[in-house]
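Missing here: one protein chain of the complex. Every other protein chain is in place.
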Amino acid sequence: MGRYVIRRLLQFIPTVLGTMFLLHYMTSLAIQFSGNPVRALFGDRTPSPALLAAVTERLGYADPCLDQKGNPCFGLFVDRVQNIFFHFDFGINMRQQEVTEMVADRLPFTLKLLVIAIIFEAVVGIAAGVWAGLRGGSFADNLVKISTVFVISVPIFVLGVLVREFVGVKFGNILRDQEWIPDVVASGFFSPGFKPDYPTASLLIPGMVLGAVALATTARLTRTSIMENIRADFVRTARAKGLANKRVIGVHTLRNSLIPVITYLGVDIGSAMAGAVVTETIFNVPGIGRMVTEAARTGEAAVVIGVVTMLVLVILIVNLLVDLLYAVLDPRIRYE
Amino acid sequence: MSDIVLEARDLVKHFPLTRGILFKRQIGAVRAVDGINLQLRRGETLGVVGESGCGKSTLARMLVGLETPTSGDLFVQGRNMAKVGGAERRRGRRNIQLVMQDPYTSLNPRMTVGDIVGEPFVVHPEVLPRPRRRARVQELLDLVGLNPDHINRYPHQFSGGQRQRIGIARALALNPEIILCDEPVSALDVSIQAQVINLLEKLQDELGLSYIFIAHDLSVVRHIADRVAVMYLGKIAEIGTEDQIYENPTHPYTQALLSAVPVPDPKLRGLRDQIVLAGDVPSPANPPSGCRFRTRCWKAQDICGQQEPTLDARPGSAHPSACHFAEVRDVVHARE
Amino acid sequence: MSDATSGGTAVGGTPVSGGGQAPGSKGGKERNASLWADARRQLVRDRVFMLALLYIFVVGSMAAFPKLWTSQDPRACTTDLSRVPPSWDHPFGFDRLGCDYYSHAIFGARPSMVIAIMATGAIVILGGLMGLLAGYYGGWVDALISRLMDIFFSLPFLLGAIVFLTVIKKQNEWTIAAVLFLLSWPTIARIIRGSVISSKDLDYVQAARAVGAGNGRLMFRHILPNAIAPMLVYATIVLGAFVAAEATLTFLGIGLQPPTQSWGIMISAHQNYFLEDPWLLLFPCGLLVGTVLSFILMGDALRDALDPKLR
Amino acid sequence: GGGSDDSDDAGGQSGGELRVYASEPAFLLPSNGNDEPSIYVIRQLYRGLVKYNAETGEAENDLAESITSDDKKLWTIKLKDGYTFDNGEPVDAESFIRSWNYAAYGPNAQNNGYFMKRIAGIKDVTAEDPDGDGPKTAPEPKAKTLSGLKKVDDLTFTVELSSPFTGFPTTIGYSGFFPMAQACVDDADTCNETPIGNGPYKIEGAWERGVQINLTRSDSWNGEPGKPDKINYRIFADVGSGYSAFQAGELDVMYTLPPERFKDAKASYGDRLFEQPGDSFNYVGMPLYNENFKDKRVRQAFSLAIDRQSIVDAVFDGRYSPATGFIAPTFQGAREGVCTYCKKDVEKAKALLAEAGGWKGGKLVLWANAGAGHDAWLQAVGDQIKAALGIDYELKVNLQFPEYLETADNRKFTGPFRLGWGPDYPFLETYLTPVYGTGSDSNNSTFSNPEFDSLMKQGDSAETIDEAITFYQKGEDILAEELPVIPMFWRKEAALYSENVDNFVWNQVSGADYGATSLK
Partner (left out) sequence: MSAMSTDVNVKLDALPGLDSDALPLEVKDLQVEFRTRNGIARAVNGVSFNLRAGETRAILGESGCGKSVTAQAIMGILDSPPGFVTGGEIRYRGVDLLKLPEAQRRRVRANRIAMIFQDALSALNPVFTVGFQLGELFRKHRGMSRSDSKARAVELLDLVKIPAAKQRVNEYPHQFSGGMRQRVMIAMALALDPEVLIADEPTTALDVTVQAQIMALLAELQRERNMGLLLITHDMGVVADVADQISVMYAGRVIEEAPVRDIYESPAHPYTKGLLESIPRLDLKGQELSAIKGLPPLLTDIPKGCAFNPRCRYAQDACRQDPVPPLYQVAPVRSAACHFWKEVKADV
C-alpha cells in the first residue's frame, strides 16, 4: 500500500510538470501573439511606454522571451517551477495580489460548493440509480433516465439562470413574504445567489445546480452497476440465505455496485471544478473558478498557472484517495 | 530417431515476480514449468494430466510458440526452434497447431467461419494461393464434419461442439503434423464430448497426426492417449504408456489422482480404496524443497525434503517415475 | 469524465476504471457474438431509439441541407423587427436584431453538428488509436501515453478551453472542434486502453497469435473490433455533450462568433429574455436539448443492446 | 424579508445600513483606483478639494477654502482647517502634494498618474523607456517629485501647470486628486486593503475580496455627516446576478442595470427606477490610417446608414440614447443635433458613397473587444450598413481587451472599431482634446486637424469658462463634419432603489451618492 502510494506520488511529477508546461507554453504564446496583458490595465487611456514598462516589469511580464513568437520560454518556466515548488511562490496577479492569497480567500467557497455538489449528486444520483436499476426497463427506470439526461442536456448556464430567477427570485420572494418561514430558508437557502450572511445555506442551491450536471452520469452508472450486480451469484446467495430484500439490496448489492460510482465521483471532482466556472458566475459565488476564468481571459499567466497547478495537485490527490478508498471497498484490490 | 516429431529438453518457464517503485527488480518467480523433458513420436498421442495450475497450459503455450521458454530447447522435427530463424522457424511453427479449451471464447465473434479457418492462409500466404483458399476452407469444414455451405456464418450460430470443430479445422489448415489440444473437451457436455473425441481420432487415422492431449478428465485421456505424462507443480511426476500409468502407477501422486476419480458404476461404491489427499497444491512461486509432492504425500520421509527425485525408472517401477519410493500399489479400477 | 463533457454542460461520463481491474469477473462467455446483429434487431424495435434516430435525422438534414427547410436568409435583419413574436410566416419570430429566428435555427444546426461530429470523430480515431497502442504494447509506450492522458485529463475542461481558445484566437468550427478534441481524447483512450488490456489475452486473440498473426493483424482485426462497443456508446454520449459544450463556450465568449449562426449563439444572446420573450430561449434550447437527448438516448439504447448481460 | 428595520433611530437624519450593489474594485487607493467600482468606494472613504453639486454637476469647494489663479497656469489652493485622516494625521497641503507626487512618480505605476499630466514637471518624474518595448528597462526618472507642486504653508500650496487650463478647478474633484496619509504612502499595499481615509466613512474590517466591503461612519470626519450608519457593498461579478439579488430584496441600491432587464425593471419598480441622461460616449472609430476610410464622404455615408434609435430599442431596451454630438448632453456647452450625419438617411448615404467612388474595401470588418456585450449592437450596425449600402460585413469580436487595445495602439484595425469614452472631469474639454487632438493618447482614429488643435488651445487658455466653451464648440463642429468617429449612443444612467430608501441621491458627475442617500 505504502509503495503504491509512493509510486503514484512519483507519477504525479511528470503529470504536474507536464500540465504546468502546457499552460505555461499556452499562456506564453498568448502573450507573444496577443501582446502584453498589462496594457489592459490602462483601458482606453494609452499609457506612456515608460509607465507601461514599469508596470510590466513589476508584474513579471518583462521576460524578453515573451516578445519572441513561438519561444517556449524555458528559462521562465524553470523560474516558475522553482518559485512554486521551492519557495511556494505562485506569483502575483495584475492587481499585485499574491496568487496564494487569492486562492486562500476563494478556495473555501469553491470547496464548499464542490462538497455540496458531490454530496447532492452522490445521494440523489445513487438513490435514483438504485431505484431505476431495481426496476430495469420499467416506468421508474425510464423516468429516471429521461429526467437525468434532460438535466444534462440543458446547458448549465441556462439551467443556472432559470433556477436563479424562478427558484431564487420568484419562488423565494413568495417565501420571504411568509412570516413563519425562518430566514435561513427564505433568505438563505432560497437566495438567488451566494449571500455573505448565510454563507452555507445560500450555497446549497448553486451546489445542486453544479451537481445536477453529473447527477445523470452517477444515476446511470449506479443503474447499470446495480443491474449487473443484482444478477450476480453472490446476490443469489444472499437471497438463499433468507435475508430480507432490504438487506440483500442495501448490503450485498449496493456496496459492490458503488465501486465504479465512487471512482467516477472521484474523477468528477475535476470536471465539477470546471463546471464551477459557470455556476459561480451565475450565482455570484466568489470562488476560484470564476477567478481563474477571468485570469485566463486577461492573460494573467501567473494566476492561471499557479491556480491550475494547485487544482491539478488537488485533483490528483483526490484521485489517489479515491483509489485507496476503492481498495477499502473492494478487498480484492490490494496495492502492493 | 526420425520418427520423433517433437522433443522438449529441460523446458523451463518462470514468470518473474517483480517489485519496485521506479525500477523493477525481480524478487522471485512463478515456476510454472520447471524442467520438462518430452518426446512425441509420429502418429502418437501423448496425454498430459495434472491438477489445475500445474503448468499444463504453460507447457502447451511454449510448445506452440506463444510463450518463449526461460530456458531449455525445443526441437520440432530435429530443428532447434531457438536456433533457427526466419522462414525456417515459421515453417517449424506451422507444423504445430493449437486447439484451445473453450470453444466459446477461442473464436473471434466478429469473423465468419470462413475468415477464421482461412486466417492461417492470410498469415502464411505462401502456403496457398489466394484463389484456392476458399475451396480449401470448405474442404476443411467438410473434413471436420461441418456443412461447407456454412462458410459465411458466424461462430455464435454454432453449438459448442460445432465450434470446437471450427477450432480443429483452423488448426488443420496449415497441414501440421502435430496438434496440441489444451483441454479440448472440458467445456463440452458429455454427449458432445464424445463426438469431438471421435473426430480427433478419425483425423489422426486419416492424416497421421501426432497429438499432445491435455486434459484433466483422466478417463478421456485414457481413452485417447498412447502414452501419458502426469504433471505436478511444473514437473513431470510420472510418464509411461497408458497401461503403465493406469494399471501400475508408481508415483504416489498418480495413485492418489487415479483413486480420486469417481467411477460411473454404483456397484463399486465403497469398494474402491480411495486416497483423499489433504490440503491444496502448494504455490508454484514457492514450491517445496526436494520432492514437490512431499507436503501431501503419505510416504514422505526425510530424503524427500532434501533430494529431488529424478524422473527415472526405479526398481519398483518399470517406467520413469519421479519418486524415491516408486512402487506399484493396487487400486481398484473402473470397468474391469 | 472529467472530460469534455464536463463542459459544465453535460457530463458524458463513463466509468473510468483504472484500466481493466476486474478480478473475479468471468469474461464474456455469453454469446457476445451475436452482439451486432442482435443489437440491430433490438434497436429497430426500440421505440425510444427510433424516435431519437428520427430526430437526429431531421437535425442532420437541417445541417446538411438548410435550404431544404427554409428559403429565408438568416442574415437579412432589420432592427425594426426586433423580437417580434412568432407568426405564421415566421414560425420562430425574430431575434433581437430582427433576423428571422427560424432560418437562424436551421442554419445554426450546421456549426453545432459539424463541431460535434468532427470532434467526436477525432477523439474516436486518434483517442482510440492512442488507447489501442497503450493497451496493446504496454510498457513504456503505455507509460508515455498514460502520462500524456493524465496531463490533458487533469486540466479542468472549461479552463483548458479558455486557455486554448484565447491563444488560438480564431474561433471557427475547426478550432473549437480541435480544442474539444484535445481536451477529451484521454477519456476515450482510457476506455479503449481498458478494453484492449482486457481483450488482448482473450482466447481468440491467442489463437490468432498461435497461427502466427502479427501485431497489426492482432490489433486491428481481432482486438479493436471487439473493444469498439464501449467506445461507440461513449461516442454517442459525447456527441451530445459536445453539442451542448459549443453553447457553453459561446456563453463564455470563447465560442463561435456572430454573425455566424449557431444554437449556442442563439441561446447565449437571448438568455436574458426568458421572462419577456421566452420563446427566444425556448426554440434554440428545445432544439439543443432534443439533440443532446437524442444522442444520449441512442447511446443508452445502444449500450443496453450491446450488453449481453442485460439481455 | 431582510431590509433595515432598525434604521429609524434619529428621525430624518436616519441611519441604518445601506446595502448597495458593487463590482469588485480594482484598488482602493485614490492614486490607483480609476475604475467605476473602485471610485464608488473611494468617494465615501476619501474627500478632495472640490465636490460636485448633485443637481447641476458644478464644482464646489469641499476641503478647499479657495482655488485661485490669475493666469490659469499657476493655481493657489487654500485648505480648510480641522480635517484629519482616520489615523489622526492632518489633512494639510502636504497630504495633497504627497498624494499627487505618489501618483505621478513613474515607478509607482499608479493608474491615476495619468491625471497629473498637466502639472509642470511631469516629464521628469516619468522616464522614457529608451527602446520602447525592448529588453532594456526604463532608467530611474530624473526627479522624484513634481516641480509644479509647492507647499506655501500648512494649509496652502500652489500648482503650476505646464500650460494654462481654465477647467483645472473642475478636474480636481476626481478621486485621483484625493489626499493620502503618510502612513498610506509608506505602505501602499496595506492601505489598499484597509484604507486610511479622510472622508465621512471608514472601512469596517477588511476588504473581503469578491464578497463585500463594509463601511461605517467615521468619527474623524467633521464635515456634513453621511446619512446611513453603514454602507454594505455587496460585490457581484455579473450584473445579472446583482439584479436577482435586488429583486430578492437583498440590496437597497443598484447603480446600474443589466440592459436586457431594463423594461422589466421599469415595469416592476416604476418610480423607484432612477433614470438620467448619461455621459458615457459610445462610438464607432474610423481607422483613418486605412486607405478606405480616408474620404470623409465614406465616413458620412456609413454614419447616415445607421438608425441609432432602432438599435437602442432592439438591443438595449431603450437604455441608451442616440448620440447627435460629441459632448454629453448633460454637460455645459453641449448642443443638440450637432452631427448632421447622425440621422438615418439611406438615399443621402448612397449618394455620398457614390460620390466618393463607391466602396472598395471588400467585406467590412467591424471590431469590438470580446465578452463585453458589444457584438450585438455592432452586428446591428453591420446589418444596417449591409441593408443600406450593400456592403457585407464580418465581425471581429473575439479579441480580449488587452489585445484589442494593443491592436488600437498599433493601428492595426482593418475597419470601424467600437470604443467608448467617459469624462475624466465635468468639463466639456474632456470629450475633445484627449480623443481627437493630434497625437493624443486616446486618439485611436489618428485624427489630425490643425484647426481643431488650435481651437482647443484657445479654449484651454480662455479667460472665462463661457469664452472657452465657444472655442470648444467650434472644435466640435469640425468633428461633426469630418466624423473621425461615428457617434453612436450615450448610455442612460439607470439606478434602482428599494422601498427601504427614503431619499435617493444621484450626483450628476459621480453617480449614486450613498453617503447622501437616506433610509426610511
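A few notes on this one:
Letters are used for the chains, namely A, B, C and D, taken in the order the chains are written, and counting of residues starts over at 1 for each.
Rule of thumb we're sticking to: contacts are C-beta pairs under 8 Å (C-beta built on N, C-alpha and C of every residue); 3 or more make two chains touch, one makes a residue touch a chain.
Computed from a predicted model, the values in this text were never measured in an experiment.
In the complete complex, the hidden chain is touched by one of B:L66, B:A194 or B:V328, namely B:A194. Those residues of subunit A that touch the chain absent from the view are 231-234, 236-245, 247, 252, 255-256, 329-332.
Residues of subunit B in contact with the chain left out of this view: 51-52, 159, 161, 189-195, 197-198, 201-202, 216, 218-220, 222-224, 242, 256-257, 259-269, 274, 276-278, 280, 333-336.
In this section, only the chains that are shown with their structure count from here on.
Simply put, of A-C and A-D, more C-beta pairs touch at A-C.
Between subunit A and subunit B the centroid-to-centroid distance comes to 55 Å (mean Cα coordinates, whole Å). If each chain is reduced to the centroid of its CA atoms, subunit C and subunit D end up 46 Å from each other. Shown for subunit C are the residues that touch two or more other chains, namely 166, 169, 253, 272, 275. Looking at subunit B, one finds that none of its residues touch two or more other chains.
Residues of subunit C that touch subunit B in their complex: 27-29, 31-37, 202-214, 217, 221-222, 225-226. Those residues of subunit C whose C-beta lies close enough to touch subunit A in the complex are 1-3, 5-18, 21, 23-24, 48, 147-148, 150-151, 153-159, 162-164, 166-167, 169, 240-241, 244, 247-248, 251-253, 264, 267-268, 271-272, 274-275, 281, 285, 288-289, 291-293, 296-297, 300, 303, 307, 309-310.
Here subunit D touches subunit A in the complex through residues 1-2, 26-27, 34-35, 106-107, 109, 111, 113-114, 126-129, 132-133, 135, 137-138, 141, 189, 208-212, 234-238, 240-242, 244-245, 247-250, 370-371, 399-403, 405-406, 409, 419-421, 434, 441-442, going by the rule given at the top.
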